[in-house]
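Complex shown without one protein chain; remaining protein chains in place.
Labels run A and B following the written order; every chain starts at residue 1.
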Amino acid sequence: MAGRIKPITAAAAIFFLVSAVAPLFVSSWATLFALILAKGVVVLGIVLLLQAGQVSFGHAMFFAVGAYTAAFWGRYVGGGDIVLFLVLGAISSTVSGLIVGLFVVRYRDIFFGMLNLAFSMVLWSLLEKMYPYTNGADGIRVARPSLLGFSFTPETFQYLILYISLLTAIAAFYGVQRYLESPLGHMLRAIKSNETRLEYLGTSARRVLLVGYVISAFLGGIGGTLVAMIQQIATPEFGYWTKSGEFVFIAILGGGAHAFGAFAGAAMFECVRFYAAAHLADSWQLILGVVLIVIILYAPNGLIGLRQRYRQSGLGGS
Amino acid sequence: MNSTLAILAVLDGISYAALVFLVSVGLSLIFGVLRVVNVAHGSLYAFGAYLAATLSLRVAPVSPWLTYPALLLASIVIGAVCGGVIERFLLRPLYGRDDVLQLLITFAAFMIMDNLQRMIWGVQPIFAADPLKLLPNVTVFGVTYTSYQVILLPAVALATLFGLRYFLRRTLSGAVILAVTEDREAATAIGIDARRVYFVTFIIGASLAALGGALASPTTSLVPGMGADMIVLSFAVAATAGLGQIEGTALTALLIGLTRAFVIYLHPEFEVLVPYLLMVLVLLVRPLGLFGAVQVRKI
Partner (left out) sequence: MAGVLLSAKGIKIRFGGVVAADGIDLDVLEGENLAIIGPNGAGKTTFLNISTGYLRPQAGTINFLGQNITAQLPRTITKLGIARAFQIPQLFLDQTVMENMLISAASRQGRPSGFQALSRLPDVPEMERLLDLVGVSSYAQRKARELPEGQRKLVDISLALALKPRLLLMDEPTSGVASSEKLEIMDILTTALAKEKVTSVFVEHDMDMVERYANRVAVWNVGKIQKVGTPAEVLADPKVREQVIGI
């Protein structure tokens, strides 16, 4: 068991190291890597739900909740601090995850996906139409927050937020791994393969899924708060269904079987977008669509799966 | 709200419901047979609309009456070509694989089509109202409205509803589709080619989405993002009705269309909220939708 996970953990360590060091040489990478890490945190939440065999096509709602928490604070209270934002984003997304979760964990598969989508679209329409409070489609600007009372120049801030994202990502990655190895995490996976048996062991599958769902909402919220600080804006588009689709896309791209897939997928997604947007103007979406098709048709286990498939053929099973 | 506004709202609701029904029933039909939620459905709608507008603008100078066949042609071309390609090359390799992958590959198709749409037709709004202006206005209880919207659109929707019913319940091809829907293995065992059924069904569903778009094109300006909005809306209607329920989809479209129209006159800011709120409420009470039926798992 330990022998199987180690190479991936090593890959994760290298990835985190690169994210810490590479932007020191190319300053435009600071924001790129910060985005990769922040989105990776959100996608970790999707990967969690995939363990239970569930796909949420509305998870961007928690991403939006996290982002708007920071935005509303700046707008109605004023000022703001990175730590404060993260704490508030975590609280608001966890609470909303619990509320929505209490309803959606009663459903599975397409119904689970549909209900999540419905909830997220309700949030989106409110953000879009409550113009006096949200500025509608224009969104709310998020002023550069301080850190524990210290303010920073834009140049320093982009590195600061990079390292904050990195720390958050590492903590989330470690936490999710531990969770997945814990009894509750194994029960989450058990929902995918045999929920009936789980109930017949005396465990409430709904409660197991609810825990997973709330953790996943929490991760979505933190990621949203980070992205709002990185991009210094929160818009309704953060909670639109295409955003949810994008997160699921990244999870499948990386491979839903392992937590590191979230970051591998996010790295590939954001890099393609970053470079395609720079060199091929308006066709990055097209390119990503083609990449997704190729991955689904030829490597359905994602980037992580590619490596595992290679290993399996090399070891001849077991 | 006075009676004139109320009648106006009812007429708005009906014409809107007719369009939404066409798109939703296509989505529902595809799900009913293939068990795939076609995320690219909204793009087929948008492509239908754009191609219809392009063709209309081209033929209108010759004779404005040619715009009607243009609308029809656009929906069939988009349904057959785009729908055919999606089913044949994207979905077919994935039958029997994880549902998530099938859903996601149509998401990929959506991304590509959304991008292509902007490359082909640009981001400036396109407007081609000839078919709308060609038909006379009608007066209903003192309210004047275009007959295109209150007569033609509902008529096409009703024709589609009864046509589909007839096709599925009274023709051999329809019986074959229903057989595959109910039990694919048994249907295959008696010699039905399920892949062909899937292909044909997908093209019919895709054509209905494109037809919805084509018919909508004279009534609204075409903008990027219309496809993304339509897929969730039609999905909300189909899910609220119960996926795979054809008559239910018609009633739900009407319900959502009318509610939305009244909300627009009373509280315009809640317009977009209506279908999704309705969907949440219905799914919480009846997860299989208003008209869906339950199945119990055997252990």
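Here are a few things to note about the model shown:
Throughout what follows, contacts are C-beta pairs under 8 Å (C-beta built on N, C-alpha and C of every residue); 3 or more make two chains touch, one makes a residue touch a chain.
Here the structure is a predicted model, which is why all the values come from computation and not from measurement.
Touching residues on chain A toward the chain that is not drawn are 1, 178-179, 181-187, 189-190, 192-194, 196-204.
Please note the rule applied: only the chains that are shown with their structure count from here on.
Averaging Cα coordinates per chain places chain A and chain B 32 Å apart. Against chain B, the residues of chain A that register as touching in their complex are 50, 55, 57, 103, 106-107, 109-111, 113-115, 117-119, 121-122, 125-126, 128-131, 196, 240-242, 245, 248-249, 252, 282-283, 285-286, 288-290, 292-293, 296-297, 300.
Those residues of chain B that touch chain A in the shared complex are 37, 39, 90, 93-94, 97-101, 103-105, 107-112, 114-116, 118-119, 228, 231-232, 235-236, 239, 243, 269-273, 276-277, 279-280, 283-284, 287-288, 297, 299.
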